[in-house]
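For this depiction, one protein chain was excluded, whereas all remaining protein chains were kept in their positions.
Then we have chain A:
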Amino acid sequence: MSAPVVQTRRRKLPSPDGDRFVYVLAVPVVLVLLFLVVIPMATTAVTSAGGNGFAANYGSLFGGSSGQALLLSLVSSLLSVFFCGLLGTLLAVLLHRFDFPGRRALSVFAVLPMALPPLIGAVSFVLLYSETGILPRTLSALLGIDAASTSVGGLAGVVLVHAFTMYPYFYLSVSAALAGMDGSLEEAATNLGAGRVRVWRTVLLPMLTPALVSGALLTFMMSMASFTAPQLYNVQTLTMEIVSARTSGNAALAAAQSTALSVVSIVFLLSMRWYQGRRVHRSLSKGTPSARRAPASAGAKFAAALGSLLLTVVLLAPVLVIVLVSFSVDGAWTTQVLPTEYTLDNYLEIFSEPQSLLPISVSVQTSLLATAFAIVVGAAAAWVVARWRKPGRGLLDVVIMLPWALPGTVIGVNLVTAFNEPGVGNLGLTLVGTLWILPVAYFVRFVPLVFRSTSASLDQLDPALEEAARNLGAGPLRVLRTVTLPLVMRGVLAGALLAFVDGVGEYVASVVIYPPGLPPMSVEIYNRIYSSEFGTAAAYGALQIVLILIVLAVSNRLGQGPRQKRSAAAPAVVPTA
């Protein structure tokens, strides 16, 4: 069954005139990336040779605390990838292959943990699972188990936070892949006598490879650059070292450590590319998705519903904690399992201040703008990379992914340095102090999401489909519009959704660049935490979560769109897919 439909290696195609279009499209994409990514990044690399000198800065990475920190970052990132992959893939399969009561609701909530505002989100994990957290205190109150023995801390805590907040990178890309997958392949395999396990092993999982690679890359790089969770659980990762080097005023050492961080991520990126390149699995047909299976008996239905309810509660627990804190009185929740005094004051305080809605408006508008550009550039870049036949393909990939691997502070400082006075490198453009710097930063930071998830969709698609259209006389633009785009749209949208949601919650880069008087939401939340207005910070967090919930619900509805009318079994795009 594999011969005509699933290819096991890349097909060599002749290079017709239409291929020139790839290189024409590549020019603006490369220019944008050069301007916004490469030049600012080069500035950082140059900085890393200063201070105590190149040798001393990079030498500290071998042995010593920086070396250990690098190792710790690596271990926590690999563990995070493993658990996120497990959780995200299982959830995607559960929600897209089976039909059971509560599935629709769960599919909206499944992406919500990503909306957790970074700082307060991590605090909510502490309030849940630390020694004085809800869970250990409940267990100790009910069963008399010592709270210290059931608490989560250290490396396990970091991996816990990562697993529960980053699994959507797997969930969304696997969902998009499952939705775009051709159900006839599976049927064919089953008809040929393959058992369920064998179908998964030989047909479904290989087809999911691009999606899994994309999820693994995003998760790995994000864990490498993660700062809030290691700080809260006091795990000395490389990002912690970077901050401490900066605090000591050693910007050169910090730049060297940032460079090392991105090198590790690039190595991971290249090895994943190599792995994926060895096993290309594409579908030649236009996806006719397989139908969702409903549990047979009433008992199974009940079990599925109960299971999904439990799962929802576990996944949503951190979100619920934020909501709980937003209704409780500051400082009143001390030794009790749950807060004892409740109030509406935190919300009243936000809504009674004239300027309080400004941060929401700043975040929404700048993220929308950034997402729009990310869709255009990210999708175009993904297509260019996928169809590029000359050397330099990997380089382009690395350039786009680079900002994702770097801590947000580094991106922020890069941008401020590159755009704070008119010069040759920035074409006389100054962004510092204007609102434009926020969308630019979000664009740079989140274009990898659209790129990666579009690439995953493209990798599932055989170029022969485009070839066929061209042979039938369609011009390159028409091929893109009528063949390629419709087939990869799910991937583009999954990436765009991630980009928007991450943009609304972005903190680390924003805090370095936001113009005075126009704080984005996450910065406002941080400022409130900083001035110990924990309740109102949580109230802002809750508003942010509601906002993102609305976006998710709308995109979910949107995905069902007209397609749903034509065929009841067809899946939605995002995130139900």
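Observations
The criterion applied here is as follows: a contact is a pair of C-beta atoms (placed from the backbone, for glycine too) under 8 Å apart; a residue touches a chain by one contact, two chains touch by 3 or more; residues count from 1.
As a working rule, contacts and distances are computed from a predicted model.
This complex has a chain not shown, and the name its UniProt record holds, of "Activator of 2-hydroxyglutaryl-CoA dehydratase", "NAD(P)/FAD-dependent oxidoreductase", "Iron(III) transport system substrate-binding protein" or "Protease HtpX homolog", is "Iron(III) transport system substrate-binding protein".
Among A:105, A:310 or A:485, the one in contact with the hidden chain is A:485.
Residue-wise, the contact with the chain that is not shown comes from A:518, picked out of A:90, A:323, A:518 or A:547.
In the complete assembly, the contact with the undisplayed chain comes from A:243, out of A:243, A:272, A:398 or A:474.
Take chain A: the residues that touch the chain left off the picture are 64-65, 119, 123, 126, 130-132, 153, 228, 231-232, 234, 236, 240, 243-244, 246-250, 330-331, 333-335, 358, 361-362, 365-366, 368-369, 371-372, 375, 409, 413, 416-417, 420-421, 430, 432-436, 439, 485-486, 489, 493, 496, 511-512, 515-519, 527-534, 558, 561-562, 573.
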